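Mind looking over this structure? Questions follow.
Just one protein chain is left out here, and the rest sit where they should.
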Amino acid sequence: MSRPTRVWITVIGLVVLLVFIGPFIFGVLASVPNYEQPIVEFSHKRHVQNAGIDCLYCHSGATRSPVSGIPSVEKCMGCHEHVLSGEAPIVKLQEYWENGEPISWTRVYQLPRYVHYPHHVHVSAGLNCETCHGNVGEMDIVTPAQIPNMGWCIRCHQGEENAVELMDCLNCHY
Amino acid sequence: MAEYELLGLFQDVDSAGDAVEALRQVGVSDRSLRVLSAFPLSSKILGRKHYNHKLGLAAGAGALLGFAAAIFFAVITPQLYPIVVGGRPLLNGPPMLILVFELTMLGTLLGGFLGFLWQGGFPSAGGLYDKRIAEGYLGVAVQVDEALLEKVQAAYSAHKPVDLKKAEVKPRPDRRLLIGTIAIVALLAVNFALLAVSFDILHLEFLPDQMKAQISFASQMGPRLGAPAGAVPVPGVALVGGRPATAPLAMTEDSLQRGAILFDIHCAVCHTVDEDEPVTQVASFFPDDGEPPAMTSARVMARTPEQIFTFITDGIGKMPSLAENLYPANRWDVVNDVRSLTPAE
Amino acid sequence: MSIETERNPWMSAPPESEDEQEQVEHLRKDHLLLDPVGMEAMNQDALGSMTRHGRWTWMLIVVLGGLAMMAGVGWLVQLFVGLGFTGLNRTIFWGMYIINLVYFIGIGHAGTFISAAFRVMGFETRRPIARAAETVTLFALAAAGLFPIIHLGRPWKVYWMIPIPNQRQLWPNFQSALEWDAMAIMTYVVGSVLFIYIGLLPDLAMARERTGVNWRRRLYSALSLGWRGTDRQWALHESVSTIFAYVIIPVMFSVHTIVSWDFAMTIQPGWHSTIFGPFFIVGALYSGVAAVLVAMGFLRRFLKLGYFIREEHFDVMAKFLLIMSFAWIYFYFGEFLVTWYGNLPPEMTILDLLLYGEAAPLWWLMIFCNVVVPVGLLWMRRVRRNPGILFVIAVFIQVGMYLERYLIVGVMLGRPELPFNYSWYYPGLEIPIAIGAFSFVIFFYFIFTVFVPIISTWEVGEGQFLHGLRKIGRKITKFKSDMH
Partner (left out) sequence: MSEQDASGKRRWTMIVDLDKCSGCGACVVACHAENNVPIAAEDQVVADRSQHWMRIERYWEGEYPDVKARFVPVLCQHCGEAPCEPVCPVYATYHDERGGLNAMIYARCVGTRYCANNCPYRVRFFNYFDPVFAEPLNNQLNPDVTVRSAGVMEKCTFCVQRIRRAEHTAKVEGRTLADGEVLPACVQACPTGALMFGDRYDAASAVAKLLEHNGRAVRLLETLGTDPSIYYLKGGTSHVD
């Protein structure tokens, strides 16, 4: 093989690599999520393990509505008006409270919007929060315990007694 | 011992046939003898033995594989992936037949083609060739070892070839294995690429899937609109004039059960049941005089159910409102639970 | 066509008497297989055709390529915006994309029929035109394969129709005619490509030997897989060709039957018909053979392949065309007779629409193109042997057959059961894309003729050799080697 041929083959090979593998690399890089929260110091671990607060105290929607709900600033302030009120992160919280602004928490679990997942039905069926969300009580910064894709839903529904009913597409997609 | 390949060019079928015959008599085996031509000639014309190839076998094997794949797709996978299709049969005869037919045919074609490549030794680097063969001349090629070389050359020249080429055969590794391996690896790679796409591992969308994110606003999704200026806030239906708007629930077993659970979630964060119990972690943040009272303390026992309801709804002292946590009916459940508690002996 | 000849030794001996001389001369002029000029001359002629594209042809190629690119841009727009720029509406959901699919698949039938069925039946006339016909199949199928994807609302999800295991645990619906379609077209495309490639191998080897050392030679070396033409290779080649021929004929019939089932399996009035299967096959062969005639006319005229493609071939194809037109008329008449006799209101609405309604101009034009022109002219021997007139007739049939599909998809669909939903189809973006598709096919046909010998010289050589054997019988079979 002559030198120019080798150069050409290398160039073509690189182009092919770029065309076929480039998008995949780009896709991987683009899909690396960032779960940094607006109040960085907020720790689930401290609330659950140290303070012994139940998940449902803050996310009380989970028992009675399709969404579990993010607690309002009012609910945060309910305790933090008195608890640790001088600390730096709580001062940040108080700023939100005084400005009358909601905290724009970063969403960790995001289902596509064409999927309708009812929390209350799953909780009333006896599922624990930890089944899907992992041991949040051990996490300072919450990261997804699993990728909530369809295969994951299906694998759970498959094992149930009324699997035929649960595997119906129209259950979640409408 | 060195092997040689010889190629003699002949002008017509007659002399080529003669040469073949002569070579065979010299001792060249039929296996190492080839007649090259520009278009197919029957082996009889050349005086050659019939070549028993196994193409039919390859095509048949392909057909079987295709048939098996079709059965797998049509019969087995619907059982593995039992989709709910509303009472329609997952297995259906006539459509299945179509699939079976098409894939069997596809298998036959691919099997035949691969068999052709395999048995013909394609792709091969060739061997001796002469461009005149494509123009209508016939080539007679043999592969002999050194011992036979003289005799073979004599046999060739006896029939006056137009040309005679000679080359030493260099032993070449069998490339079939390599090519087969590459083919399998390539197939696997394609398969995995498809799997990667289908498994949504990369979340790679060629075009944005607009249904994944919607232009409508879901619950708790920003931006949230504030109330318009001059709007009158509605105090809610829990309290009317400082009194509960709803009547207490009967102290049924259901209600008590629910109440106990809800108490654990929403109240036990600060409140203990008995005064002797140690204060909770959250309560420990409060100064001694402001500590949340135990439920069986005299302070709490003295309250009426309506008062407790109002405290839950509005909060009292350092206790925040729990209106967001509990629906009115649930608050009554909690009240029932609190009322049913008795101090420990 | 004068080609310098070097007579090969197996050619017949020079004629003895003057009478015989005249007769032989007459036969020679008429029949390719009786007019051998030797492999070298044929190879030269066939390979030379690759360089015989004149200035006009090249300009045409550029224009066609441009049109195809334009269609590609149109499709990109559609991909990002949606199908809104098409003329589809809420009654007529299938339009020219599906019409093109049916049309191009139809075109794709003739090549296989000519090379496979004629091969099985031993028609010697196939030899010079088989490759030209198969090439029509190849590119028509390529275009046809694009249209179901262009037609989709979300083409980037097309892989959901392929049965690959996935985390969603979803499986395609094998009861859908579209799924059968996908399977059948896939099989047919794979089979056709391999079939044409197998036939090409010896000619690629020949081209490899006859080109100087340049990129072309490298290309041909790679493509010919080291073909040498040994007797074993030839034996394998014969067998694999026979296997392909026998297998691909039923596949070919299944493909268009299944395409017709896309329509026949619905309950749309005008579509819901049991004879659609054979009717579509006949229509496919009809338009396909006409398309091959167009290609043959082009090869003869522009690439000066008059030695290979002779009047006898045009004659045979024209006769075949005539038969197909009769068959087509039979089915078409039969279908409407049943409609008329059954007298169901939704069906009669469509019949009225075609005969004297809004669609009457199109329908009568189709009848003129498909019935009047071919039946009126093709019975004449002089017409059948005139490539120019045949070219025109073939174009008429293309128009007619396109209109037939247009009426089935674009017009009948506008008359569903409830009169509130009646609608009419005005194509929009489909027109440039359809033009682009036609350009795409012709463009690649041209390009193919630049790179690959469009005449299969080994097949012609074999035919001439076998004819030589037959003609002088005893004289030549007495090889010395045969005696053993």
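In order of appearance the chains are A, B and C, and numbering begins at 1 in each one.
As a working rule, a contact is a pair of C-beta atoms (placed from the backbone, for glycine too) under 8 Å apart; a residue touches a chain by one contact, two chains touch by 3 or more.
Predicted, not measured: the structure shown is a model, and the values here were computed from it.
Peer 1: If you put the missing chain back into the full complex, which of the shown chains would it touch?
Peer 2: Its contacts among the visible chains are A, B, C.
Peer 1: I'm checking contacts with the chain that's been left out. Which of C:Gly84, C:Gly334 or C:Gly376 qualifies?
Peer 2: Touching the chain that is not displayed is residue C:Gly84.
Peer 1: Which one touches the absent chain: C:Lys157, C:Arg218 or C:Arg381?
Peer 2: For the chain that is not drawn, the touching residue is C:Lys157.
Peer 1: Out of B:Ser219, B:Ser284 or B:Ser340, which is the one that touches the chain we can't see?
Peer 2: B:Ser219
Peer 1: Just name the one of C:Gly74, C:Pro374, C:Pro416 or C:Pro453 that touches the chain not displayed here.
Peer 2: Checking each option in C:Gly74, C:Pro374, C:Pro416 or C:Pro453, the one touching the absent chain turns out to be C:Pro416.
Peer 1: With the missing chain put back, one of C:Ser176, C:Thr211 or C:Thr242 would touch it. Which one?
Peer 2: C:Ser176
Peer 1: Just checking the interface: what residues of chain C touch the absent partner chain?
Peer 2: Within chain C, the residues that touch the unshown chain are 81-84, 86-91, 93-94, 148, 151-155, 157-158, 160-161, 170-173, 175-179, 182, 262, 265-268, 413, 416-421, 423-424.
Peer 1: I need the residue numbers on chain A that touch the omitted chain, in ascending order.
Peer 2: Against the left-out chain, chain A lists 63-64, 66, 112-116, 118, 120-121, 124, 165, 168-171, 173-174.
Peer 1: Considering the whole complex rather than only what is displayed, give the residues of chain B touching the chain that is not shown.
Peer 2: 83-88, 209-211, 214-219, 225
In this section, only the chains that are shown with their structure count from here on.
Peer 1: Following contacts chain by chain, what is the lowest number of steps it takes to reach chain B starting at chain A?
Peer 2: The least step count works out to 1.
Peer 1: Across all chain pairs, which one has the most C-beta contacts?
Peer 2: B-C
Peer 1: State, to the nearest whole Å, the distance from the C-alpha centre of chain A to the C-alpha centre of chain B.
Peer 2: Computed from C-alpha means, the inter-chain centre distance equals 24 Å.
Peer 1: Rounded to a whole Å, what is the gap between the Cα centroids of chain A and chain C?
Peer 2: 56
Peer 1: Do you know which chain B residues sit against two or more other chains?
Peer 2: 83, 199-200
Peer 1: Do you know which chain C residues sit against two or more other chains?
Peer 2: 166-169
Peer 1: In the complex formed with chain C, which residues of chain A make contact?
Peer 2: 149-152, 154
Peer 1: Where on chain C is chain B touching in the complex?
Peer 2: 8-10, 38-40, 43, 79-80, 156, 159, 162-171, 173-175, 179-180, 183-184, 186-187, 190-191, 194, 198, 202, 205-206, 209-210, 225-240, 243-244, 247-248, 250-251, 254, 258, 457-459, 461-462, 465, 479-482, 484
Peer 1: Under the touch definition given earlier, write down the residues of chain B that touch chain C in their complex.
Peer 2: Touching chain C from chain B are residues 11-14, 17-18, 20-21, 34-41, 43-48, 51, 53, 55-56, 59, 73-74, 77-78, 81, 83, 85, 88, 92, 95-96, 98-99, 101-103, 105-106, 108-110, 112-113, 115-117, 119-120, 122-127, 129, 131, 133-136, 141, 194-195, 197-200, 205-207.
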